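Note that one protein chain is taken out, while the other chains of the complex remain in position.
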Amino acid sequence: MATAAQDVPTLLASPHPRLRRRWTRNVSLLLGATLLGTLVFCALAAPLLSPYDPIAQDLGNRLASPSPSHLLGTDHLGRDVFTRLLYAARIDLQVGFLGIITPFVVGTVLGAIAGYYGGLLDTAITGLTSLVMAFPYYVLIISLVFVFGRGTQGIYVAVALVVWVSYARIVRGEVATARQQDYVLAARAAGFSDLRILGRHILPNAITQAVVYAMSDIVVIIVGIVTLSYLGLGVPPPTPDWGTMIDDGQAFITTHPHLSTIPGLVVVLTGLALSLLGDGLAEQLKPE
Amino acid sequence: MTRLGDTEPLDVRQGEGRLVPTSVSGKQGWTLEVEELHVEIAAPRGIVRAVDGASFRVRPGESLGLVGESGCGKSTTLRAILGLLPRLAHVRGGRVLFDGEDLLRVGPKRMREIRGRAIGMIFQDPMTALNPVVAVGEQIAEGPRVRLRMSAGDARKRAVELMSELGIPDAARRSRAYPHELSGGMRQRVMIAIALASRPRLLLCDEPTTALDVTVQDQILRLLRTVRDDLSASVVYVTHDLAVVAQICDRVAVMYAGQVIEDAPVRALFREPRHPYSRGLLESVPDFEQERERLSTIPGSPPDLVVLPSGCRFHPRCGYRQADCDDGLFPLLTVGPDRSSACRYHHLLANATPPLKGDA
Partner (left out) sequence: MRELRYLVRRLLQMVPVVFGLTLLVFLLIHLVPGDPARTMLGPRPPQAVVDALRQEWGLDRPLVEQFLLFVTRLLQGDLGVSLASGVPAGDLISDRVPPTLALVLVGTVFTLLISVPLATLAAVNLNRWPDHVIRAVPLLGLGMPSFWVAIILILALALTTGWFPAGGYGSNLPEQFHALVLPGLTIAIALTPITIRSLRAALLEVLDADYIATARSKGLTEGRVLFFHAVRNAIIPTITVLGVNIGWLIGNTLIVEKIFAIPGIGALMVDAILERDFPIVQALALIFGVLVVLVNVLADVTRSLLDPRLKLT
């Protein structure tokens, strides 16, 4: 046994993703990270970046044009547009990032179990994923929104119920392949617990694909909440949200197009940042 | 466009698809002349010199075997002739004269005229070389229909005729089948039909029997021989299998590391190879007529085409190596009537090898 334990460390040199490899030349990664970082910073530092209160109305100064004191002008209730944009980022980004957590975790765990243990558990979990996938996603969201009414719960629940399947499938595939590799067999032979093998050795690799996929899912969630808010079914006013801002500005589209256009552009920018980041990560974490 | 000598217009504009014998044109009556062809492939490791100064010539009606181990550049050479190199490969020099016309320098329109009309090509793996979603009859008819302006009905009839001639039973029904519904042998016959559909004068074959069963290989080889005779076409036949060369070729050009290192009539080469590599190849072919202790193989392995040995490419593995073999250029030298070799010391090989295979 002593000899086996000595051999194991070398055998256990599992291929970890190359996180530090030439990341300085990865354009997508750098661009995406910078862009996203800027957006997150703006959201977090909103109070520092703007003196205004996003919901304070100033009916005497409605629909003002952009000026040094109001960088993007004011909306139909006199509120500073730039400030609202920043605070909206807080809510919308939060929904995106928080919303992905539950499905990601649930999907990864179920996928790992299915891929590692195989057999009946695998069949059951795969069957469940097929069932959920066959279900029209949009119907579920809309119905849940109906049930929960306004607010962000609808989208959190809908996403948690439906989105996890992609992660389950990805992780299951990766884990099932990794399981056959030499280093895993060595670890099992050495008597390491399944949990340890999964946690320390298999998952770090298997999870990279899931993380890349999560980037685009976050965009989808953000677009989702923005859309719901636009329809009046999402973030309730007066809390600023990019979707509600577009809705508010729609009535003035010919005279003040920027009121509706700019919030949308910010959403596109967020999507761009996350997509670039996802592409960059995929490139970076590709096995050599 | 460079045209040398008197080039008569080819029969591409006849519109009838029948072979009209052309007079021998171009320099000295060669159908195909490859001169100092250079092809480079861009790889992550560096530039791969896949073909590095290959030269050979083919006469009308003659079939030349282009032989070598995998990676020696024979397939690449063939593809370069018709301009069908993969995306990352580029021709870096040389000339390919077809009836005196340099195919490397003709415009795309002229090239399309020549392809499928004057020159036909048979690819190695018929499963991947046939479009999986189009019926085989349609694929055969496509060339004549588009290039020869045949009507759809005529082209289809011709396709079925060809399939029959090539030994595909129940050709009319089979012409509506898809590639995956046919056996390997039949698929290869379809490939041959495609290449022959416009009655080419030069046939380029890229290991057409390698992907097939041994029994089918034999059938296809015999078929190719018949075809060649009927058409009076010239053939360049790429293969790594010397036995095949013996069956179907008049001449052999041996390639090594991107160059042609020997060029001779088949029997002459088999009887008395004049290059150590050729000899090594011949000796590694199992022959039941000879009593031999064991198969000899050539020691070492083919060179890395990114970092090539200096001087003669083969010298690191050569049993006849001399002091100056690692230095200088090794062009093809005339070593006999109608044969050449790149080895400076070819005379050391004269009379050294007894005949391997009686009369081919």
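We just call them A and B in the order they show up, numbering each chain from 1.
By our rule, a contact is a pair of C-beta atoms (placed from the backbone, for glycine too) under 8 Å apart; a residue touches a chain by one contact, two chains touch by 3 or more.
Here the structure is a predicted model, which is why all the values come from computation and not from measurement.
For the chain missing from the display, the contacting residue among B:Pro132, B:Pro169 or B:Pro337 is B:Pro132, taking the whole complex into account. When the whole complex is considered, the residue among B:Glu69, B:Asp102 or B:Glu142 that touches the unshown chain is B:Glu142.
Although one chain is not drawn, the whole complex shows that of B:Val51, B:Leu82, B:Leu182 or B:Leu349 it is B:Leu82 that touches it. Between the chain not shown and the residues A:Thr38, A:Ser65 or A:Gln250, the one that touches is A:Gln250.
When the full complex is taken into account, the listed residue touching the unshown chain is B:Ile114, out of B:Val48, B:Ala80, B:Ile114 or B:Cys325.
Interface residues of chain B facing the missing partner chain: 79, 82-84, 86-87, 108, 111-117, 120-121, 123-125, 128-134, 142-143, 146-147, 178, 180-181, 191, 194-195, 197-198. Although one chain is hidden here, its contacts on chain A can still be listed: residues 131, 134-143, 145-148, 216, 219-220, 222-223, 226-227, 230-233, 243, 246, 250, 253-254, 257, 260-261, 263-264, 267-272, 274-276, 279.
Criterion: only the chains that are shown with their structure count from here on.
Separating the CA-averaged centres of chain A and chain B is a span of 56 Å.
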